[in-house]
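One structure coming up, written as structure tokens, with questions to follow.
Every protein chain of the complex appears in place save one, which is left out.
Chains here go by letter, A, B and C, matching the order in which they are written, and residues are numbered from 1 within each.
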Amino acid sequence: MESKEMAEKNVLPKDVPTMDVHPMDDVLRMDRIPHIWCPGCGIGTAVTAFAEGLKKAEIDLQKTCIVSGIGCTGRVAGYVKLDSFHTTHGRGIAFATGIQVANPDLKVIVFSGDGDIMSIGGNHFIHAARRNVNMLVICVNNFIYAMTGGQVAPTTPHAAYATTSPFGAVEPPFNIPYIADSSGAVYVARWTVLQVRRLTDSIAEALKKPGFSVIEVISPCAMYYSRINRLGDGLDMMKFYHDNTEIRHGEDTKNLDIGFQTKIIVGKFVDRERPTYMDSYNKWLSGTVKD
Amino acid sequence: MKTNTPAILTGTHTLSGNEACIEGAFAAGCRFLAAYPIMPALETIDRYLQRSSEVDATFIQMEDEISALAAVIGASWTGKKSMTITSGPGLSNMMEHLGLSVMLETPCVIIDVQRAGPSIGIPNRPGQGDVMQARWGSHGDYELIVLSPSSPQEMFDFTIKAFNFSEKYRSPVLIMADEYVAHQKGEVKIQPANKIKIEPRKYFKGEKDKYLPFKRDKNFVPRMVDIGENYKFHVTGLTHDDRGYPVMTEKCQEYNVHPLLWKILNDRDEIAEFKESNTDDAEIVIISYGASSNTAQKAMKQARELGIKVGSLKLDTVWPFPDKKITELAEKVKTLIVPEINYGQIVLEVERCSYGQANVVFVSHGETEIDNPDNLISIIKQSQKEKQVKKGIIEYRNETRRG
Amino acid sequence: MAFRNSEGLKMKANPRDVRTGTYYMDGDIAAGYGALAAGCRFIGGYPITPSTEAAESFARIAPQSGAVFVQMEDELASVASIMGASWSGVKTMTITSGPGYSLMMEAIGLGAMMEAPFVILNIQRGGPSTGVPTKTGQADMMQSRWGSHGDYEVIAISPDSPQELFDFMIKAFNLAEKYRCPVMVMSDECVGHMSEKVVVPPAEEIELEPRRIYTGPKEEYLPFKPDQDLVPKMVKAGDGYNLYVSGASHDERGYPIIYQKGKNQSDSTARRLVDKIRLNADKIIELHEEKLDDAEVVVVSYGITSRVAVRGIELARKKGIKVGKLRLVTVWPFPDQRISELAAKVKAFVVPEINYGQVVYDVERCSHGEANVVLVPHGGAGVHDPEDILEAIEYAATEKKKIRKVIIRKTRLEKKVFGGGLK
Partner (left out) sequence: MKYWGKPFGKELPKTPTGEIHILKERCKGCGFCVEYCPKDVLELSDEYNSKGYHPPQAINKDNCVNCGLCGMICPEFAIWTTLKEEAVHEN
């Protein structure tokens, strides 16, 4: 392809289809770009970090697949050029458990949103963590249900507005790293999309780690969360993250609550060893089931 | 393709329906089970676990039925034949994923050991209240194959058949057993493994970058590949084109969903199997499936002894429904009697296909009558008195049975 | 913000709940207004396109009337929560669409068994599975009748305009209270997102069905002892009755039935659950009939399709074909009797549906081979081309043979897609 050669020579092509030239061609489905996300949305950045992380981790991409549920982040699977599955709402982790248990050679990534993973899929989340199924869960937290138009999510900070909490969210939100930690995840980190390099490193590290890893990615939702709460556009949210995030590695996860426009603590909080589900399964069965 | 694992049972065994089901699954090549324990299907999981190390099969107990079917769909895409086992309430929970497996065209088998419903109902008593649900339970349009065994032997045979159908049509296949069949012990004759016919998965053979996950062949069945072979394909529950990419248009909806029905309906005459007996000279035909067909057989024999010309049609395949056969019978005979352990489901289909040509008599019966055909005999006698063909379903209610 | 009980006891709507006036609003929002006007005090919902606006509109107006909207963690929880709220004495509903509806299936069976009055608003979309979330469909009709395991009967009504979405919410709550069963309002995306004039009448013009409250002596109360019309009386949790309500098959006391040898157990509860709707079907069923006096062909339709069909009928009438319209306002229970009567009189039924054939099979069943049945299918994500309906009517009027199967018409869309591909 002409354009590919041009890309190799680092020449910007003129009047040729642009799908072949981006350096992330090999991990993203460039024929589906532009994607559906709004201007100022951070999910695209999270995908870039993920793609870079995949490259950095140097794992066998053939043995890697990605699953997502429903929602804005649920569309990620369709843009990543791996074996990809776009499943039903909340069931991404359950679906991935099936893949992983039926074929333990595969590395499964569940890339989905806060509503998908923590609300309707909350049960599967804690159970997969408890079992320590070998998968990486990347949970993009934009504090709201964005695909359906800005309803209150289980992560919406107290008193923040949403269309179904027109007088401010009544319920306290989930602290995702705390749940993951207490349910038994082996790797727990949180980053905002602004710390994109650290996020990339974190993804690369988690990809290589066997067991249930969770990375919470805080992302601006310019169209719903910021708009309803009058927080400006995506860039304003990024500036807010710039001024109000603090990196504290190894922080006790119970201190990681996020309030409405309060300080966000990011970093790598948990990194421990536990036998994965398939390890325990094989070990236990080989000990108890006699031939 | 033939099964070749030495661990597959052969010869004659006395097994319960639940056990026979698992043996059938192993013989058919099933190597993955995700399930959530539910009465009255518990023995299946026990049997599976006892035997799983011999045949090298995997089991995972998921946190609920929703995730059980999700895991089965995921596992099926890794190339393993997969199934799940449940009962009524579990099947209700699986309804969303039944739709997903239809849309992803994932071969998988769902065993439903029916119990008395609705809701919790009576967990340890038989029912047949889920047959309509099996066909219509998920949202949107789809067709699927539903088999209904009536004995442990059929439980074994139909499980193999179900896996074969699911691979052939890339569709979920349901087995609607019931508590009576599942807990019934019976003789199961199993052929040597190399004589059992197994339908291989329809794999894509061609250049990797030319693979389209939903490109249909002339029978409207797309080709499959396993995860982890570097095809980098995308599948989605959204309405999609051949590449598996979502397209939100009216045209694509037609393009995607209509063939889902055609792939089953075009072959409906082959799929829809039934067993006929004594229908040649019959004036009354009992149409039954599952446990009820035991009653039907006994009633037929007794009625013949009494000199009443009764025949029997046992539906092996409940869905797709054998429309033509029923219409044919309705034109020939006077009365069609449909005994079911529910309050009228398949009888509606029989009424539909009889086109007012024969009286349709519905018998709602409970478990006590499975082994005792007296009630059915009395209804046969009662139905003989009808002189004209009546519109609608006739039900002779024996009010004293109530309460 | 607290629950305000006992308002359902009034025969007229509470003026506080009714936003009287004339609006230009979409169907979803009208449904939210309708629910509040009907005295709904609790909605447990989960956002799903295309039904979210209904939840949002309710959330915005509910607190002023003392009603509550709780966004639950999933649809399983939504429907379970409204059942609980229903037994605590308030009118409740949930709002969803196809996939969410599928998730609710188990709990709908529980609702039928517990005889908790509640309403489910289903704004249908293209399916199966995730399908086309933003576009219309009518493919959940059979699911609403058969979706849960076991035998039960529900009531399903299908509105065809935003005004009806408002009116039918009130109707649905009234039916739910009267027959103590789940009532489905089976709307579709097209009606839900259609903006039209909606007139909200003054409160005194809205008639509400009170809950069947038991008033006799406490000791004699049996939670599942039916009245003459097979519907039992209700009390609410916390009134000191020490209720026992179970999803297991139960007797009149509500106690689960324990297996007794030689007795058919399921006869006691489940039979009454189906009978209470089947035997009251005549009182429940509502049909809209037009030009049926001289009709040779009848177009049977419901929901948005009944509005599309009007155009097809007009075109056919212009061509001199005697065609009438039968609109199923109540889809379930199905009007067996009326279809049978018509079948004896007319040549054929034409059934346009935004699915590949669901209600048409019931029309076929009830026509008993006396009239041909023609299906005009549509896969969803759009509505019928009236020309397709016209062609089906023309065909039905001219076909002389009695054909013993559903005649499925090839639509223009199908020809286009499978003739020319997607592009």
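Operating definition for what follows: contacts are C-beta pairs under 8 Å (C-beta built on N, C-alpha and C of every residue); 3 or more make two chains touch, one makes a residue touch a chain.
Everything quoted here is computed from the prediction, not taken from an experiment.
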Whole complex considered, the hidden chain contacts A
With respect to the chain omitted from the figure, which of A:49, A:120, A:169 or A:231 is a touching residue?
A:49
Going by the contact rule already stated, which one of A:28, A:110 or A:160 would touch the omitted chain in the full complex?
A:28
Determine and list the subunit A residues touching the chain excluded from the picture.
10, 12, 18, 21-24, 28, 30, 33-35, 37-45, 47-49, 52, 193-194, 196-197, 200, 222, 233-235, 238-239
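As a convention for this text, only the chains that are shown with their structure count from here on.
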Furthest chain, CA centroid comparison against subunit B
A
Using Cα averages as centroids, what's the distance between subunit B and subunit C in whole Å?
28
If I count partner chains per residue in subunit C, which residues reach a count of at least 2?
99, 129-130
Would you give the residues of subunit B that are in contact with at least 2 other chains, written as numbers and ranges?
66, 96, 99-100, 104, 236-238
In their complex, what parts of subunit B are in touch with subunit A?
31-32, 34, 53, 58, 60, 62-64, 66-68, 70-80, 82, 96-97, 99-100, 104, 227-238, 245-246
Parts of subunit A lying in touch with subunit C, wherever the complex brings them together:
70, 86, 88-90, 115, 119-120, 122, 145, 147-149, 151-152, 154, 163-167
Of all residues in subunit C, which touch subunit B in the complex?
76, 98-99, 101-103, 105-106, 108-110, 112-114, 124, 126-135, 137, 139-140, 142-143, 145-152, 246-249, 256-257, 259, 262-268, 270-271, 273-274, 336, 340, 355-358, 361-362, 364-365, 368-370, 379-382, 404-405, 413-414, 416-418, 421-422
